[in-house]
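Complex shown without one protein chain; remaining protein chains in place.
And now, chain A:
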Amino acid sequence: MPDRRTVIAGLGVGAVAAAGGTAWHLRDPAMPGALGGADMARGHALRDGGFPPPSIEEQAGIVIAGGGVAGLSAGWALAEAGFDDFTLLELEDATGGNARAGRNATSAFPLGAHYLPVPNREAKALRALLTRLGMVVGEKNGAPLYDPYQLCADLQERLFYQGRWQEGLIPRRGLSETDEADLAAFAAAMAAFSARIGQDGRPAFAIPMAYSSRDADLLALDAISFAIWLDRQGWHSPVLRGHVRYCMRDDYGCEADQVSAWAGIHYFAGRRGWAADDAGDNELTWPEGNARLTTALSARIGKRIAPARIVHRVARDGGGVVVDSFDVARNATVRTRARAAIIAVPHFIAARIAPEAAPQAHGFGYAPWIVANVTVDRLPAGRGAKLAWDNVSWTSESLGYVVATHQGPAARAAGSVLTWYLPLSRMAPAAARRLMVERPLHDWQAMVRDDLLAMHPDLEGAIRAIHIWRWGHAMIRPVPNFLWTTAPAAAAAAQAPFFLAHSDLSGLSLFEEAHYRGQLAAEGAMAHLGHAFASML
């Protein structure tokens, strides 16, 4: 029989072991998940070259290089106009670009872009697309009526501020007089910009941005940073500047001192969603995010999509073009002879593969992002406003998370997938991209988990898996003089039979812009080839 001392010593050892075990577990939980991202091997192959010479030949009327939103929109526009003789070559195994999605047993979830704001009146082509996709279901009092199931359900947004969740993303409590005054002045200024019609009869800030007014005083806003512009207005309220910072990182992946004032104001004054039932301020969203849109676009184009094809050379050939692409499945380079090429890839890649169409990509910079999909056993809770679609913490460096099951049925879901966003805007993009390659999955997961638990102690023990997606070149950065100088020059450099199609040429990484660029390129190519069509632009 053990004596007391042995028993107590035994208990002590047991307690230490248990405590140690707990500490170890906290420090190093084996969290399920995976590290994903754009196919780096294929991307780097493109950079490093060394593809075999062409051994297979194909023909097509038009080749579309790139199956992101711009390329798919171009394909859709061609198909809609009855132009069927085209091929779309995509580097990845799946189309969709930044709008791709994942799926697990709990829900589908976005890997990147996850919503589309109700389009402005001027976005005719986009509205036509949404009508064809059944997202605009009719008309009411002359305004388009959107499918209520696809409009984001209430509650749309909430903010974790000073220990409580509140509705909306601008703090409401504990504001100083300066905060109140600056917020009000800022809102009034943005409302005025939004309502302004330029000398040329165009809205000051339009979406697509190409429809914006060219008034000189407006374009001059592109020459300075948004932060400097705000300073000049005398708006220093930390609450206003904090909110502005959130918005700039949300849409551009940049800090307010990195983007131009024109881009900054565009965020706040560009949206005038046109819809019946006061839905103009709302957005369309789906569990899988914008993959809902790209999947529908891809379905329309169908067999004309050729995935896993690395386009590495687009060149003029007589009156037409040759497009060389490495076919991963066949391990051979295919030469496609076509009458025109729509180059729907990021501009830094276009400059590499099609120097005749894109002589250089100087000035094109890209914001890197991390997107985490977090599977949870129970829904996040919290004091104050109830769970919303978009949930943001004022103090977090992340942009918060959206709830994949928000648009689902009425039952309180038992679990969900939370899509968490982090633009690496504080680092130089190149350094951030290096970090993305080097930092192991586990460290990213710990970061995401700690950030979520800081907002939601109630999620302790409820996180099942964290899936990390790295976007090295997530968004074009609308730095000063990019939108109205660098990008238009790049767009103008491409001459038939080359047609560039990418949101890079708008300078704003938005679905609306990519779609517009795809439509524009498709119409340009059809005009070049003499194919009759009714312009949607």
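Here, a residue touches a chain if its C-beta (ideal position, glycine included) is under 8 Å from a C-beta of that chain, and two chains touch if they have at least 3 such contacts; residues count from 1.
By our rule, contacts and distances are computed from a predicted model.
Selecting from "Acyl carrier protein", "Branched-chain amino acid ABC transporter permease", "Ring-1,2-phenylacetyl-CoA epoxidase subunit PaaB" or "Polyamine aminopropyltransferase", the unshown chain of this assembly corresponds to "Polyamine aminopropyltransferase" (UniProt protein name).
In the complete complex, the residue from A:L35, A:A94, A:A128 or A:A153 that touches the missing chain is A:A153. Residue A:A414 is the one among A:A187, A:A414, A:A454 or A:A492 that touches the chain not shown. In the full complex, chain A makes contact with the omitted chain through residues 1-4, 7-8, 148-149, 151-156, 277-279, 282, 386-387, 409-412, 414.
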